[in-house]
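Only one protein chain is missing from this complex, and each of the others stays in its spot.
Per-chain numbering from 1; labels A and B assigned in written order.
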Amino acid sequence: MMTTALSPWLIGFPLLGAAILLLGGRRLDRWGHWIGVLASAASFVLGCVILADTLMQAPSERIGTGTLGTWIAAGPLQVAAGFRVDPLSLTFVMLVTFVGTLIHVYSVAYMEHDVGRRRFFGYLNLFVAAMLLLVLADNYLLLFVGWEGVGLASFLLIGFWDHRIENSVAGKKAFVMNRIGDMGLIAAMMLMFAYVGSVSFDDVLGSAETLGTGVATAVGLLLLLAACGKSAQFPLQAWLGDAMAGPTPVSALIHAATMVTAGVYLLVRSAAILEAAPNAQLVVVIVGAVTLLFGAIVGCAKDDIKKALAASTMSQIGYMMLAAGLGPIGYAFAIFHLVTHGFFKAGLFLGAGSVMHAMDDSVDMRRFGGLARALPVTAVTMGLGWLAILGIPPFSGFWSKDRIIEAAFVGEGWRPWVFGTVALVGAGITAFYMSRLFFLTFAGRRRWGSFSGAEHAPGPHPHEAPALMRWPMIVLAVGSVALGGILAIGGAFTAWLAPVVGEAEHHHDPVLPAWLLVVLTLVLVVAGVVLAWRLYVLASVPAQAPRGNLLVRAARRDLHQDAVNESLVLLPGQMATAAAVYADRYAVDGAVMQVAAGVRRSGEGLRRAQNGYVRTYAATSLGGLLVVAAIVWALAG
Amino acid sequence: MPITHYLVLAVVLFSIGATAVLLRRNAIVIFMGVELMLNATNLALVTFARIHGDLTGQVLAFFVMVVAAAEVVVGLAIIVTIFRTRRSASVDDVNLLNG
Partner (left out) sequence: MMTSTGEAVLFWALAPLMVLAALGLLFVRRAVHAAIGVVAVMISLAIMYIANEAPFLGVVQVVVYTGAVMMLFLFVLMLVGVDSADSLTETIRGQRWIGLLFGAGLLVVLLGVLGRTELPEAVGLAEANAATNPTGLAAILFGDYVLGMEVIGVLLVTAALAGLVLTHRRRIGQRRTQRELSRERVAGVAGGRALTPLPAPGVYAQNNAMDTPALGPDGRPLEHSVPRVLRIRGQQRDPFPVVEAPTTGTSAVEQAEAPQQVEEAH
């Protein structure tokens, strides 16, 4: 395609924007953010152009590659700075640039009173550039550069308000857990290089069958580890909740729509390797299922609106992992759900930001309630997002999530029953906690201000968000409503992705009829909504969270994941460090200091021989003479 | 009596002189101990001259006497000077070179 050569500019615009903003200095403070918005919008426009061009090609011609030259030439390892424009990467390009530009606009108003706004936009542009590099790379090593870049941007943005140490600690936690995942990707690349001799997609994925099951399983599991780290899947999911310490636009862009989905991208891109390793696929599905339930359970107990949304993200990505592990029948739906999720989750997060902005940056849902009248636009956009995530037809979530549930029920033996049931139950729990979130915030009686009955009235005066915050939310809400339906017409989306992920064989039927699954899903969803209505609208919500039973308390503490991490990993590491410090201070330093002290002590001892008295010196001389004479005596005769 | 008895006497006198240097505090008495040692050496030299039948031993003893005289002059002059400033002839009082 002719426009493939322009694709490096997709990365170039935001990278240039980041450079200008971060190096430009304070004189750009007043208007610099518009450069950031412009860079992101330019990438979007270029992406549209490339998309149009690609659509005009025949499906089999839609893979375009190019290279900017050789990046690493180290003997047998030859890595090119190459890029690959195909339906999968274009999907991500559109998602990232569109949602990204909307969030850039939102941030102009959200960060209006922040002195670091220019730096914020610099980091946002950096993130966009790195994410686009990740999806446009044509080899694993260049993908890894983008992978690390988004990790860096995430770290910088989570700890953006670094005057509070908890934010920096959260950023560090995210970075370290991501690093553990990165070890997996590095090890996978090493295996690829060892067995295939190259790390480019064409070479590795082309020779996936020749790797042998053992190697393929190892590579697959290592790639899964990397994906778990980046996408906050079990067991590396503990950082996502803490990452909510960053500004809300960051949570919307990075930790909902784009970065956390990079893991899914990696697995779908490496589909050929997973196909060659059925055991690895099984592990992927199990991980997805476990995380799905984990996130759902944790989400039910969180009173912090952002942390509840984070748990929801974790859970929805679990759905995508589940789908990706099912094989060709699931890849397209995983990406489809990824796109729709990007829209409605970003919309939900931006709405949460609007609510926080109205309530003096409070996040405690127990102090919200009845905000629908005060924040009508926010209530409507978040409501549409809520319906989308529940999977109520005809909103987007229905089209993507139900197909995943259906795919989960395909298979033989115990697998479809177990995974399918998990997906189904997960949908029900999702409905419950998302409804809980919505009702606690917008419905019911007011629990704030002069209505809260608290001593410290009058409290916040909520007002609707300014225009620059409202319009992105509205656009995303429209997407949450319509996008799924539009893309599902005639299986357009699955056909679009077919050149990359292969055809999904439709002749596999789920073990339960499809219409039954739809009905069951809707029944569970409605049940969840009704339960939430009864608990949080009809009954009064106490301002102080009640103690709850064992499961509730465990869920509030993220099912004790932090405690497990600390005792398994953190504590041995700290003990090893403490031991090393101790050994260094007392053994190594001690030995050196003891030598020095020994020299000093011997010096002090020897000093006493020089007491200044002539007679002592005379005695010393006589002693020496005695020794000499004794030797002469011994030798004589 | 064998002639080596003179040598034994010289050794005894030498040891006594050495002990006096170590044990007495008055600078002049120490100096006298040194003189005693030199004299013992002279006795030994003279005895050796007699044993070997060679007068070189006596010449050496003569040299020793001359040098001893010169040394006494300088040493006593130093003691007098120190005594003038410090009003003390004790050898323990000059201990400024201690470590």
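Here is the rule we go by: contacts are C-beta pairs under 8 Å (C-beta built on N, C-alpha and C of every residue); 3 or more make two chains touch, one makes a residue touch a chain.
In this text the structure is predicted, and so the values were computed from the model without any measurement.
*Asks:* For the full complex, which residue in A:Leu516, A:Ala596 or A:Ala629 touches the chain that was left out?
*Replies:* Final answer for the missing-chain contact: A:Ala629.
*Asks:* Could you please point out the chain A residues that touch the chain left off the display?
*Replies:* Residues 611, 613, 615-616, 619, 622-623, 625-626, 629-630, 632-633, 636-637 of chain A touch the chain that is not shown.
*Asks:* For chain B, which positions touch the chain that isn't shown here?
*Replies:* Residues of chain B in touch with the missing chain: 1-9, 11-20, 22-26, 28-29, 31-33, 35-36, 39, 42-43, 46-47, 49-56, 58-59, 61-63, 65-74, 76-81, 83-84, 89-90, 92.
The rule we apply is simple: only the chains that are shown with their structure count from here on.
*Asks:* Which residues, counting only chain A, touch chain B once they are in their complex?
*Replies:* Of all residues in chain A, those touching chain B are 607, 609-615, 618-619, 622.
*Asks:* Note which residues of chain B are touching chain A in the complex, please.
*Replies:* 18, 21-23, 25, 91-92, 94-99
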